[in-house]
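The structure is given below, and queries will be raised subsequently.
With one protein chain held back, the other chains of the complex are shown just where they sit.
Should a chain be cited, it is by its letter among A, B and C, assigned in written order, with residues numbered from 1 in that chain.
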Amino acid sequence: MDKVKVAVIGASGYTGADAIRLAARHPHIEIVALTANTHAGRPLAKVWPHFAGLKLPESASTLVKNEQVDFTGLDAVFVGLPHGAAQDVIKTLPARVKVIDISADFRLRNPATYEQWYGRPHEATDLLKQAVYGLTEHYREEIRSARLVACPGCYPTATLLALLPLVKRGVIVLDDLIIDAKSGVSGAGRGLKQNTLFCEAGEGLSPYAVGAHRHMPEIEQELARAAGRDASEVRVNFTPHLAPMSRGELITAHVKLADGATAADCEQALRAFYAGEPFIRFAPEGLLPATQHARGSNDCILAVREDRIPGRAIVIAAIDNLVKGSSGQAMQNFNLMFGFNETTALTQLPLFP
Amino acid sequence: MDKVKVAVIGASGYTGADAIRLAARHPHIEIVALTANTHAGRPLAKVWPHFAGLKLPESASTLVKNEQVDFTGLDAVFVGLPHGAAQDVIKTLPARVKVIDISADFRLRNPATYEQWYGRPHEATDLLKQAVYGLTEHYREEIRSARLVACPGCYPTATLLALLPLVKRGVIVLDDLIIDAKSGVSGAGRGLKQNTLFCEAGEGLSPYAVGAHRHMPEIEQELARAAGRDASEVRVNFTPHLAPMSRGELITAHVKLADGATAADCEQALRAFYAGEPFIRFAPEGLLPATQHARGSNDCILAVREDRIPGRAIVIAAIDNLVKGSSGQAMQNFNLMFGFNETTALTQLPLFP
Amino acid sequence: MDKVKVAVIGASGYTGADAIRLAARHPHIEIVALTANTHAGRPLAKVWPHFAGLKLPESASTLVKNEQVDFTGLDAVFVGLPHGAAQDVIKTLPARVKVIDISADFRLRNPATYEQWYGRPHEATDLLKQAVYGLTEHYREEIRSARLVACPGCYPTATLLALLPLVKRGVIVLDDLIIDAKSGVSGAGRGLKQNTLFCEAGEGLSPYAVGAHRHMPEIEQELARAAGRDASEVRVNFTPHLAPMSRGELITAHVKLADGATAADCEQALRAFYAGEPFIRFAPEGLLPATQHARGSNDCILAVREDRIPGRAIVIAAIDNLVKGSSGQAMQNFNLMFGFNETTALTQLPLFP
Partner (left out) sequence: MDKVKVAVIGASGYTGADAIRLAARHPHIEIVALTANTHAGRPLAKVWPHFAGLKLPESASTLVKNEQVDFTGLDAVFVGLPHGAAQDVIKTLPARVKVIDISADFRLRNPATYEQWYGRPHEATDLLKQAVYGLTEHYREEIRSARLVACPGCYPTATLLALLPLVKRGVIVLDDLIIDAKSGVSGAGRGLKQNTLFCEAGEGLSPYAVGAHRHMPEIEQELARAAGRDASEVRVNFTPHLAPMSRGELITAHVKLADGATAADCEQALRAFYAGEPFIRFAPEGLLPATQHARGSNDCILAVREDRIPGRAIVIAAIDNLVKGSSGQAMQNFNLMFGFNETTALTQLPLFP
């Protein structure tokens, strides 16, 4: 079988790097181009020295500008660009090219919500209508036949994997949902910012963007949809924190139970929904999810605990933000879109310690 | 003026070490003995190489067993022992010795609660009745005249500093209080445990002791007391997490507002209550508390934010768990008990980076 | 083709865990038993929660004692035991079982040297005579036909990969060789020791075992052999340091050049020797080896630099101590011993960041 010809657009960020890492070992992918903006013209081995041993086709051994790529010969692109830049490129792609978008541009179904949170009008609303939300375990069938998949943000991935089955089962209510989230520093990207310097982020922990994080409307959109309500009716507390680690994301969701429902019902709903899923697992009995136990893998680790407050429960999810929270889930979607086994290139076990 | 003669009981743990660090630079303290159990007989410089340059009196240059200390000549002791062991020693001390207990033994006013959470009956209930809860900013006058001060746990310190003024002002309610906490690894002590090895705790984050942490009843006790209710009536969610850093603790309290109260009311209540306090400060405008900005100091950094959920707010507190959360607050109490300026030996600025 | 039936002996240490990680994804391996000592009887998912999602045969889903394993049905064992314990088990194995020993027991060819450094007589000297030193790139042919391969220590692996080609080419001399080494904490194992606690090893760096590390005689043995000299004639400086990271090892070798030789000659010797090697690569031009760029992979990254002191050069090597320095090289040897492609199960790219 011919290999699927793929480009990684936005190959100089951490998301792009992890897309390359997975794609390079996918038996049915040929990476034919890697693009970047400020890093265009530099060899891959200089931009990412950890890939210095990787042999790619000549066309992909140096990062190039998007406009230097002949997209007509491609089958698929992974897009790891900043929001805005992503839609600008995606709307110019030939229709035959399938798009796995890891950016934020096609996650919000309502262009008005997009404009509100991203500060610019959406300029590819036709594509937006076709986009499928790429939370694999919940949109698998739509993803199979999609041309454009909008992979969820890292926080929404962990949050929705933990909560959607509970909403669908009706065991929690949505009017008092508190999502306390903790992320490693790679979630902030490779751009130069003072707060992600080693000396600033190391040996310390702090909240950020409280009540103002762009992943919040995305979470609300999907929770509302699962509950059969309008997105404007759901308002969650989403409080992210920056933790001194490179990879890893943990969601501690403090949920209010529906009348009569218990923490055990929550766990049962999750176990039932995810039975047979290759990447969703539960922390071993007596243990709790830890991000280091998912590191480098596409795993999502779940647990449910009773709350000391009657009528409440605690739902916990741990992922690697760059894998299941980003490029790993993107690859999982790619596999579905092209008819490969869903776990292809994703069987790597967690790297611990 | 004669110096106050002090012993640090339990000098081989992190709490003990920070008590030594502060006491050694206190102009009115003479450290005359350091005790330990398994480390007895070892020079201080071997147990704590970072103190190898510290000159102490001969009697304190080697750790000894408690029974080797003549407590009759002492004025005060800092007790950094595990629970249980602490009361066993404290009840044998001469009445003239003032006790600053950093252990858990005298924090819970109700012996039955103690037995329930610590798994053994309290065996010094007379002393327990005399003990003053050492949350300095809230029990200052009682501490001045106390003989035995029970310094709060690190989590209760941060939590109660953030919440007690809100309870006292009546701007939050207590039946839906969610305290999501994050601590550095030093909170788990210097004992050898697999989960605190560098390779296990590093580069990862996980919850632990969800719904079962011994600091929970302590928090409930004090919240109830401030609200004029019985401790059994207050049930909070307390969810601690282990973060990959040595020092630092952050509390993210998701609070339900009283009818008509706002986040601004919460902030105002905190600012009013803590006006003039030397160690309580607010994050600069637009910034949020970060544990690294309190590191090594006795500071507690506060902030309040509106919640996206109507009727809720988020209150955040950051401390160094070994200083304000432990030995620093102990020293603050010592200063009160002996009539020194409350900030003596505690003026060290945060060590950042 | 039937799969090779394998046991991992000593499965509860970091070395054992990485052997499992690699073996579990090897297409021609069936893991049939995992053994441990104090952890015997515990499920793999409890001992190693990051493997909770891994499906192994029933017989390998719980760790067992060595004596519970029927070795007659096995084809190969990976041995990750402490020294001493390793030979005790290995000498009892049926002759048909090939042994990839990751312990120290069969690395030193001279039993007297072993006794001197490990403090006990060698009790399997017959096996010792048959053992092949498992530095793959230098003993490939011997390894192919070996029954017992003694995989080098992590430090010797990096050091010898950097230096052996220089000795063989005669461009350096051996009487003034300074090997300044830095290792992550996982090199010290999963045993409970105070100096590997997060709070002790974190945010700090220190030398240890200066002039007394057991990897030193191993390095001398192999350097001497390559130079055609007796091991007793070669004395190197080997100065290891503990660095605050989990994985990674860096060797900075300060070498004295042979008369007329240059740093460029050294680089040329390395490039010539390792031409075509799948796991040995050079840092991209202008860059230097960094352990984080080898993390999780079987790569060894090399570089040579001129020294400011005339007649000297600096040779640098970076590896992941648990992969190329331990279980990865063991798997590489396994592949050779069983006739598989040498890179099987080892193609995973470095995990960065």
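Definition applied: a contact is a pair of C-beta atoms (placed from the backbone, for glycine too) under 8 Å apart; a residue touches a chain by one contact, two chains touch by 3 or more.
Being a predicted model, the structure only gives us computed values, none of them experimental.
J.: Pick out which of C:236, C:258 or C:300 touches the chain that's been left out of the picture.
T.: Here the residue in touch with the unshown chain is C:236.
J.: Please pick, from A:84, A:111, A:202 or A:278, the residue that touches the omitted chain in the full complex.
T.: Per the contact definition at the top, the residue touching the missing chain is A:202.
J.: Of the residues listed, B:59, B:268 or B:348, which one is in contact with the missing chain?
T.: Touches the omitted chain: B:348.
J.: Write the list of chain C residues that the hidden chain touches.
T.: Chain C touches the missing chain through residues 175-178, 180, 182, 184, 199-200, 202-208, 210-211, 216, 235-239, 241, 243-248, 250, 252, 254, 288-293, 295, 305-310, 312, 314, 316, 318, 353.
J.: Please identify, in ascending order, the residues of chain A that touch the omitted chain?
T.: Residues of chain A in touch with the missing chain: 14, 185-186, 190, 192-194, 196-203, 244-246.
J.: Please give every residue of chain B in contact with the chain that is not shown.
T.: 14, 17, 21, 24-25, 43, 45-46, 48-54, 186, 202-203, 246-247, 279, 281-284, 286-287, 290, 292-297, 299, 301, 347-353
Keep this in mind: only the chains that are shown with their structure count from here on.
J.: Which chain is the middle one, judged by CA centres?
T.: Centre-most chain by C-alpha means: A.
J.: By number of C-beta pairs in contact, which chain pair leads?
T.: Answer by contact count: the chains A-B.
J.: Call it same or different for chain A and chain B: same when shared residue numbers make up over half of all numbers used at their interface.
T.: same
J.: Indicate the whole-number Å distance between the mean C-alpha point of chain B and the mean C-alpha point of chain C.
T.: From the centre of chain B to the centre of chain C is 45 Å.
J.: Let me have the rounded angstrom distance from the C-alpha centre of chain A over to the C-alpha centre of chain C, please.
T.: Here chain A and chain C have centroids separated by 36 Å.
J.: Would you pick out the residues of chain A that each touch at least 2 other chains?
T.: 202-203, 246-247, 290, 292-293, 295, 353
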